[in-house]
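For this view, one protein chain was removed and the others were kept in their places.
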Amino acid sequence: MPRLLRSPKILTGLFLSVVFAVLAIAGPFLAPYSPDSHASTTIGIAQPPSAAHLLGTTQTQQDVLSQLLVGGRSTVLVALVAGVVATVLAVGFGVAAGYLGGWADDLLSMLANIFLVLPALPLLIVIFGLLGKGGSPNDLLIGFIISATGWAFGARQLRAETLSMRSLDYVDSARIIGERRWRIMAFEILPNLIPVVATSFLFTVIYGVGTYTALSFLGVINTSHWSWGTMLYWAQNAQAAQDVHLEWWWFLPPGLAVGLFGTGLALLNFGIDEYVNPRLRSAGLTGRRARRAGLPRRSRIGMTPVLPTQGAAR
Amino acid sequence: MSGQRTVAQGTLATPDPPGAGALIEVAGLHVDYGFGQDAVHAVVDVDFSLHRGEVLGLAGESGSGKSTLAYAVTRLLGPPGLITAGQVRFRGSVDMLSATEHELRGLRWNDIAVVLQASMNALNPVSRIGAQFADVLHAHRPRMSRAAMRKRSGELLEMVGIPADRLRSYPHELSGGMRQRVLIAMALALDPAVVIMDEPTTALDVVTQREILQELTALRDRLNFAVLFISHDLSLLVEIADSIAVMYAGRLVELGPAGDVYRAPRHPYSLGLLGSFPPMHGPHKRMQGIPGSPPDLRTPPAGCAFNPRCRYAFDRCDADPHPPLFALGDGRAAACWLQDGTETVPEALAGKTGVRP
Partner (left out) sequence: MRLIARRVMLYVVTAIVAITINFFLPRLMPGNPALAVLGKAQSAESPQAVAALELQYGVQTRTGIWGQYVQYWNHLLHGNLGTSLNAYPASVGSLIRAALPWTLGLVGTATVISFVLGTLLGVAAAWRRGSWLDNLLPAMTFFQAAPYFFVAILAVALFATKLGWFPPSQGYDTATLNPAFNWAFISNVLDHAVLPALTIVLASVAGWIIGMRNMMITTMDEDYVLLAQAKGLQRRRVIGYAARNALLPNVSGFALAIGFIVSGALLTEIVFSYPGIGYLLVSSIGSDDYPVLQGIFLIITIAVLLANLIADFAYALLDPRTRQEA
């Protein structure tokens, strides 16, 4: 465990993710204004940051910071719901397919492959486009629908891992002594899949954020439902980036928020990868101490480095 | 040979002086994995030498450091491997540890070749066999024509009993035994002086094992190259090696002519290893393995590395540091405090053949 925390990637990733998680919960409470309220109805140009509005205002004089904080909750929530549901589906489908084999495997694999190949965003656009006319869906439902397109990748990975574990000795012995199949799956196989499940979960949350933001940006999801994507929708609508005055305070915060949240999760993912696959680490050979001791800066393939010493060995 | 004690009292074993035909001399080699406080000492203070035409068997269990040693000698050890001390000389003149990349590359395959274990990925899976011969021929004999390369490759394959038309095959189209033979043929392509063989028969069935060993012996008689043969199978080494070096926890613990080491080991570990092989003849015996397991190299035991598992351990074994290799005459050496000339040697370790617990 402690080794896990020593990696700078994991620490940064953890920090960023926690910041955003807190934001998600506490966001709306921290917002100084309501995101919909207009500070004034006479000014028609977005205002740069000021004391009253720390991140400036939109064209219609709504407070950007408040939108960011309130929108944060929606964005993070949808992403998390999508992540959790998709991971549960991935584990269920993947482990079952890998362990049961036979026609069950064929069927589940076919299903996963179909969902994998179907382009997610266009499908979601059609679904939400049609759905939106009946009423604005809430965050949970959005998360569920997005997860339906995001489970296939994790399912495939988990299936592959399960397959490689199926022939391991301790799984075999559990089977021989008569343990029931679902128990074997739950208690023997699953615990060892935790790193893969963790990576899959993080990946799916990133996918959820990206997809939800994209859908909001397109205006497919109700544009009065605040999220970071929605902010970008309005900003693009008002041509905030194309405008000669460059209303950077309007489009930069939500975009950066999405980017940093995603980066935090991705770094966590890399950290877990390095922990699981030790080859990806450099084992201290390229660190500063090594260089001070005289080791070459880059590890050269095919040339085992030799530590320079003062005298020759005996 | 009765009741004799060890001869050369207390003298340390030293590598043969240069000029005695030693192709490879290793002195005081230390190899680590990683750098800094987490570094694992995989090879500690190893001396040995390999002479022209000699077959030296490097024996030990997994994790004993035998492969690490062999690859470190040719600087082929991959990251995070690191050579932290020692000297390696080739033909008495080339200092392997300070040679440039260019010099090393010239030496490789031309003078020192490697035969890997024929796993699924020992040969490049996307390249034909013929191409894999041609690339090394081209690298070292750039003026060789393509026709000449094809001819030579064909000859090499036939030398190991594979039809030359297999040059057009991909590695996955060959059986394990054939792949191993291909690796051997490839190693001999440039008529090297030394061939390092890393468990070349471990993955094969017993029948193929025997065949390949026979072919190897025949080839060696014909071409007279030296061999550094790595294996965990002592009984196999006895059949093919001239001398045997036993490694434990990264250290060389016994060295000597193969037959002598096999019949009369002088180190408790070698004794234990040999006691684990059931003999084909003779009365039924209760098998005795070695209790315990090899040490975690990150936290090696104090004193002698083998002492926690040694049935002959006494107070010096964990009080004093790990014993050096003591010369015991007739080319034999063992790293055991019992053999330093001042202790009473138990009968089993006294060098008398046929005496085993």
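Labels A and B are assigned to the chains in the order they are written; within every chain, residues are numbered from 1.
Keep this in mind: contacts are C-beta pairs under 8 Å (C-beta built on N, C-alpha and C of every residue); 3 or more make two chains touch, one makes a residue touch a chain.
All of these numbers come straight from a predicted model, not from anything done at the bench.
Checked against the hidden chain, the listed residues B:A113, B:V160 or B:L274 yield one contact partner: B:A113. Contact with the omitted chain, checked across A:I10, A:L108, A:V197 or A:L232, is made by A:L232.
In the complete assembly, the contact with the undisplayed chain comes from A:N113, out of A:N113, A:N138 or A:S164. Interface note: of B:V40, B:V94, B:A139 or B:A164, the residue touching the hidden chain in the full complex is B:A139. Of the residues in chain B, those that touch the hidden partner chain are 71, 74, 76, 78-79, 101, 104-110, 113-114, 116-117, 119, 121-127, 135-136, 139-140, 170, 172-173, 183. The chain not displayed touches chain A at residues 110, 113-114, 116-123, 125-127, 129-131, 133-135, 153, 206, 210, 213-214, 217-220, 229, 232, 235-236, 241-244, 246, 248, 251, 255-256, 258-263, 265-267, 270, 273, 277, 279-280, 282, 285-286, 297-302.
Convention: only the chains that are shown with their structure count from here on.
Centroids of chain A and chain B (each the mean of its C-alpha atoms) stand 49 Å apart.
Here chain B touches chain A in the complex through residues 27-30, 33-36, 38-39, 71-72, 75-87, 97-98, 101, 104, going by the rule given at the top.
Residues of chain A touching chain B in their complex: 282-285, 287, 289-290, 293, 295, 299-307, 309, 312-314.
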